[in-house]
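Partial complex: the chains shown occupy the same locations as in the complete assembly.
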Amino acid sequence: MMTKADVTTMIRAKMRESKITWAAIAEAAGLSEVFVTSACLGMNSLLPDVAGKVVDFLGLPAEAAIVLSEYPTKDFPRTVPTDPCIYRWYEITGVFGEAFKELVQEKFGDGIMSAIDFDMEVNRVAHEKGDRVQVVMSGKFLPYKSW
Amino acid sequence: MMTKADVTTMIRAKMRESKITWAAIAEAAGLSEVFVTSACLGMNSLLPDVAGKVVDFLGLPAEAAIVLSEYPTKDFPRTVPTDPCIYRWYEITGVFGEAFKELVQEKFGDGIMSAIDFDMEVNRVAHEKGDRVQVVMSGKFLPYKSW
Amino acid sequence: MMTKADVTTMIRAKMRESKITWAAIAEAAGLSEVFVTSACLGMNSLLPDVAGKVVDFLGLPAEAAIVLSEYPTKDFPRTVPTDPCIYRWYEITGVFGEAFKELVQEKFGDGIMSAIDFDMEVNRVAHEKGDRVQVVMSGKFLPYKSW
């Protein structure tokens, strides 16, 4: 039974072989780079027609589109990531997490930023002292409710 | 010996007592809300003159300014945060961390987003289906080097 | 500086001394038992007027009402709870969690039950073979979104 991990391996093989980028796959899908990449890595589902476009673009078997549209189990390492590129973000969570919470509460009241009704982009911003990685995240504010 | 935790408690007591906001403290400091809040929570250091402005604004003892300008040890929970507002960000790291790494590498080459040469803001963005928390982070790209 | 833990201790002392129940405190607050109990244990915030009613009912100092209305940091044990009454619920999460996820997805699509826009009650249901604890939880369905 073809799994999401199988499909990710097929996609990576195509990318290596044909020098395809995530940007190109996202363009074929008609959605953002972050979302499409995460779906191809098995962390989100694509609507069936979007999955079909990705599978067509990459020349994968038809079952791959069904797999890409199935709802994933988001299983990620439970503690501290080790790859520096991902760890730095974890570190930012540790260093600025409490400040983030204080400011969300000050600006909105008691509640949280949704991680479900959420979007994010990653940009390259030119800078004279060295280009910068810019991340813009946005999530609906969800207030706690009394009952 | 007065510690950073002591100063954070003094600041919170003043805020409760006089209904002062983080926004007001940041304005007194002349720096961004995220940075000043994190420094008041003991996670960053303020330059001595900035620390002096904060201490004057809040009416704290002079030693507090020295403490705010000392270099902190950034000690944060080593595993999974539990407060939902902070956890959601940790979850985003888990769900989108690998996609983030793929896109940084595709746009810049092998390397990372710096968590040191870094800035961040938290905004309230009006939205008809419910206002959104927007976070904009930017860090210098640091390429891996061969030698 | 009075903390939420201090207020919880004050409330428990009053309850021991005057044989007050959570049901009575909830009635004084005009909200549900689960929510009010969790707020008195430091896991949720009360609106200022509700906090005032609780403090008046129990005869606590006025600062306690401010503390009850401040936004909490929800800090709970990060791994496996040991008290059997709480552990059983954790066990239910383990045994039925995957089935729960399958059924939510089948009935609603890809998404989750909100733990923020959420309510819950605990009831005693008479039963001839021994009364039963009934828990009714309800949370808004939050669909994952493409972007």
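All chains are identified by letter, namely A, B and C, in their written order; residue positions are counted from 1 within each chain.
Quick note on the criterion: a contact is a pair of C-beta atoms (placed from the backbone, for glycine too) under 8 Å apart; a residue touches a chain by one contact, two chains touch by 3 or more.
Owing to the predicted nature of the structure, the values given are computational and were not obtained by experimental measurement.
**Student:** In this structure file, how many copies does the full complex comprise, given 3 in place?
**Tutor:** 10
The criterion applied here is as follows: only the chains that are shown with their structure count from here on.
**Student:** What's the distance between the Cα centroids of chain B and chain C, rounded to whole Å?
**Tutor:** For chain B versus chain C, the centre distance works out to 30 Å.
**Student:** Quick one: report the Å distance separating chain A from chain C, using the average Cα coordinate of each chain.
**Tutor:** Taking the average C-alpha coordinate of chain A and of chain C, the gap between them is 32 Å.
**Student:** With chain centres taken as the means of their Cα atoms, state the distance from chain A to chain B in Å.
**Tutor:** Centre-to-centre distance between chain A and chain B: 23 Å.
**Student:** Send over the residues of chain B in touch with two or more other chains.
**Tutor:** In chain B, residues 77, 79-80, 83-84 touch at least two other chains, as defined above.
**Student:** Per the contact definition, I'd like the list of chain C residues that touch chain B in the complex.
**Tutor:** Residue positions touching the partner: 1, 66, 70, 73-76, 78, 115-116.
**Student:** Applying the document's contact rule, which stretches of chain B touch chain A when the two form their complex?
**Tutor:** 21-23, 33-34, 37-38, 41, 43-44, 74, 76-81, 83-86, 88-108, 111-115, 118, 120, 122, 124-125, 127, 129-141
**Student:** Give every residue of chain B touching chain C within the complex, in rising order.
**Tutor:** Per the touch definition, chain B meets chain C at residues 9, 12-13, 16, 77, 79-80, 82-84.
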